[in-house]
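Below: the structure, in C-alpha cells.
Of the protein chains in this complex, all but one are displayed in their positions.
To keep things simple, chains are lettered A and B as they appear, and every chain counts its residues starting from 1.
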Amino acid sequence: MMTIVFSLFLLTMLVIVAVAILRTENLFTAVMLSGIFSLIMAANFFVLDAADVALTEAVIGAGISTVLFLGALALTAEYDRSPPVGTWVPLLTSSALGGVIIFATFQAPRLGDPSAIVHQHVAPWYLEKTPELIDVPNVVTAVLASFRGYDTLGEVFVVFTACIGVMALLGRVRPRRDSIKEGEFKKATDNLRHHLIPRVVGKMLVPFIVLFGLYVQFHGDFGPGGGFQAGALVAAGVILYSLVEGGVRGRELVPEWFSSVLVALGAFTYTSVGVASMLMGGRFLDYSVLAHDPVHGQHLGILVIEAGVGMTVAGVMITIFHAFSRRGIR
Amino acid sequence: MTLYDQLPALVVAVLLFTAPIAYMLRMHGFPWAAATAAVVTSFIVACSLAATAIGGETIIYEMGGWPAPYGIVLHIDALSALMAMLITGASSAALIFGAKSLADEVGEETAPAFFAAWLLCTAGLVGMVITGDAFNIFVFMEISSLSTYVLISAGPDRRALISTYRYIVMGTVGATFYLIGVGFLYMVTGTLNTADLGARVGQVEDIRLVLVAAGFVSVGLAVKAAVFPLHSWMPNAYTFAPNAVTVFIAAASTKVSLYVLIRVDYAIFQNSIANHEVQLTLFLVPLGVMALFAGSLLAIYEKNLKRLLAYSSVSQIGYIALGIAMTSVAGLTGAIVHMFNHGLIKGGMFMAVACLALRYRTVNVANLAGAGKAMPWTMAAFVMGGLGLIGVPLTPGFISKWYLVLAALEKGWLGALLVAVILISSLLAVIYVWKVIEVAYFREPRANAVPVTEEAPMVMLIPTWIVVLTGIWFALDTSVSVGLASIAAKTLLGVAL
Partner (left out) sequence: MAVLGLYNYFVFAVLLMIGLYCLLARTNIIKSIIGLSMFQSAVFLLYISMDKVDGGTAPIIQEGVENQIFANPLPQVLILTAIVVGISTTALALAVAVRIREAYGTIEEDKIQEMDRKQ
C-alpha cells in the first residue's frame, strides 16, 4: 500500500514538472526542471523494482543529459522566443494521441498483476534458467549481456554513432568568428572555480564517483550495475572534475585522443568477442565456446563485453562533453 | 560450424567490425578504402544468402546460441535477402561512385567519422532486414537513423543542418511510435520474436490493444518511410545531403522502413486480426493515391533537380504503398519488386545528377541548358532512369507497374479506378521527366553562363552506367528480382510455393 501511495505521488509530480517545463520561457529553468524530471523518473523506476534502470536514468538522464543541455545552452540562447501562434494543430495531434492510448490501456493488466501475460511466456524462462546456464545472480545482466547480447552490441554502436556524429559536427570545423559569443561556455563552466565550497566539495566527490563507477562495473553480475552505468558514472566523475576545475584541466586529466581511443576500442572489443566465438566454432556472441566449461565461458564473455560497454560509454560521454565545452573557447 | 553456416551473422558483423577501425586509423584514404572493402564483402555475402533464399528456404541463425523466443534470431527469407542485396549493393555502388566527389565534399579531417557513419548506416539497414526480433529492429533502426543524420549534416550548404534537425525530429518520433507499438504487443503476448508474435497475437482475446499497437507501428514506420503526408522531412534531406549520400539513402533507406511495414503487417497482424486487409486498404490506399498525385505535382513545379527527384520518390513510394495495400500475391510481388527496381532507378538517376552537379556547380533545372550536348553520357543515363520512372517497357519500372496493374485488375471496380490512377500518375511522370529533358537537350545555354564542355570523369561515369545497365538487366531477366519477390509474397500470405 505504501508503494502505491508513494508511486502515485511520484507520478503526479512527474506530470507537474512536465507542465512546468512546457510553460517556462527561460531555457535554463527548463533544463534544470528536466533534470528533476529524470530524477523523479529514476525514483519511480526504483519503486517499480527496476534498480538497474533507475541507476542508469539517474546518471544519464539527470546527470549527463543536463550537463549537455547546459553546454548547448551556453552556445545557443537563453530564452525561448517562440511566438504563441498556431497551437491548434499540435494540441489536436497530441490530444488525439493521448486519447488513443488511454482508450487502449483500459484493457491493460493492472500494475503488478502476477497473472499478466508479460510474466508468463519468456520472462519466467530467464528467471529459471539463468542460475543454470549463466550462473550470475543479476538476471538483468544475464539477459542484457548474453541472452540479448546482440541488442546490447547494437546499442554500443548507437552511442558510438552519436559520438562520431558529435565529433563530425563540433569537433573539427572552426566556427565563424562573428556568430559565436567568444568564451561564453568557458565563462559558464569556469564560474565554479571562483566558488570555494562547490569547488572543494566537487573535487572531493570525484574520486568517490569514479571508485563507485569501477565498483558498479565489476559488481554488475551480483547487484544492480554493469557497463552502461559504470561507464556513465566514470564519465560523470570526469565531467564534474572538468566543471569545477575548468575544461582545460579536464582535458589534461583525460586527453581527447585517449577518450576517442576508448570509444573505438570498446566497440571493437565487443565485436571481437563475437568474432572470437565464431572462430572457436560457436555462433556469433556465443560465449559458451570461449572456455572449456560453458558457464565459465559465459562468465568470461560477459566480463569482457561489459568492459567493452563500459569503455565505450565512458569514452563517448567524455568525448561529447569535451566537444561541447571546447567549442566556445576558440 | 562451417563458414557457410556463419554467413547470416557475417553480413552485419563485417560492417560493425570495420567501423571502429575506419574511425581510428586516420591515414590518407584509408577510411574510404576500408569502408568500401567491408561493404563489398557484405554485398557478396548478401548475394550468397539470396542464392540460398531463392530456393524458398528460410535461414534461422541463433545469435549467441540461444533459441527463439528467448534469444535473438536472424530470420532470412527471400524478402530479407532481396533487401540485403539492394542495401549493400546500393552502398557499394555509391561508395565507389563517390570516391572523388566525397573527398571534395567531406574533407580530409571529417573523413574517418564520415566513413565510419557510412558503414554503420549500412549495418543498421541490413541489421533491420535480417533480424527476426521486433525490438532488435528498433535498435538497428536507431543505428541507421543516427548515422544517416551524420551523413546528411555533412552537406556543404548550411540548410543541410536545418534539414538534419527536422529529420532528427521526425525520425525520432517515428521510431518512438514504433517502440510504443512494440511495447503494447509485448504487453499482450509476452514475446518479442516476430514469428512467435505472429503466432501469439492471434490468441489474444481482447483485440483493442493489438489494434492500437498496429496503428502505432504502422504510423511510425510510415513516417520513416516518407509515406505522404508524412514525407515532409525527406525532400530537403535528399537535397542538401552530399551527392553520393543522396544516391545511397534514396536507393535504400526509405525502402527498409517499407520492408518493416510489410513484415510487421503481414507476418504479425494479417493472420491474427479479423478484417486486417480492410484496415490495411483503408490506411494505405488513400495515402498511396494522394502520394501519387501530390508527389508528381510537386515534382512538376519544382526547380531544383535533386528535390524534383525526391518528390518523385514520394510518388513512387505511393506505388509501393498501393501494392502493399492490395493483400494479394500479385500486389505484394509488385510492391517488393518496385522497392528493388525503384532503388536501382533512383540510385542511377541521383548518380547522373551528381555528375551534372560536379560540372555545372548547380542543380537548378533552368541552368542545365545544353547539358545534352555537353555531357551526352550523363544525360543519357538520366533519361534511361526517367523512362524507368514512367514505366516504359524494357525498363525495370515497367516490370513492377505490370504486376501492380495485374493486382489491381483482380479487385473489381476499385481496381479499375486504381489502374486509371496508376496510368494518370505515369503521365504526370512524363511531364516532370520531360521538363528536364527539354531544358537539357533543346534549350541553348544562356549567353552569360560559364560554358561546360567536359563530360563527367570516368570514375563517376562508369559506376553510373553499371547501375543503369543493371537496371536494364533486371528488366530483361526477372528471374532474380521477381523470383525472390514472388517467393516472398507467397510466404508472407501463406500461399504454397
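Assume a contact is a pair of C-beta atoms (placed from the backbone, for glycine too) under 8 Å apart; a residue touches a chain by one contact, two chains touch by 3 or more.
Just so it is clear, the model here is predicted, and its values are computed rather than measured.
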item: Given A:A30, A:L133 or A:V273, the one touching the chain that is not displayed; value: A:A30
item: Touching residues (missing chain, whole complex) on subunit A; value: 4, 7-8, 11-12, 14-15, 18-19, 21-22, 27, 30-31, 34, 37-38, 41, 44-45, 48-53, 56-57, 60-61, 64-65, 68-69, 71-73, 75-77, 80-83, 86-87, 89-91, 93-95, 97-98, 101-102, 105-106, 108, 110-114, 116, 118-119, 122-123, 126-127, 130-131, 137-140, 142-144, 148, 151-152, 154-155, 158-159, 161-162, 165-166, 169-170, 175-176, 179-180, 222-224, 228, 313, 320, 323-324, 327
item: Subunit B, residues in touch with the chain not shown (by the definition above); value: 135, 139, 142, 146, 149-150, 153, 158-159, 161-162, 164-165, 168-169, 172-173, 176, 179-180, 183, 186-187, 192
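FYI, only the chains that are shown with their structure count from here on.
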item: Footprint of subunit B on subunit A - complex, ascending; value: 100-101, 103-109, 116-123, 125-126, 129, 146-151, 153-155, 157-158, 160-162, 164-165, 167-169, 171-173, 261, 263-265, 267-268, 271-272, 274-275, 278, 281-288
item: Interface residues, subunit B side, partner subunit A - complex; value: 1, 6, 9, 13, 16-17, 19-21, 23-24, 61-66, 69-72, 109-110, 112-114, 116-117, 120, 123, 127, 133, 135-136, 139-140, 142-143, 146-147, 149-150, 153-154, 180, 184, 186-192, 200, 206, 208-209, 211-212, 215
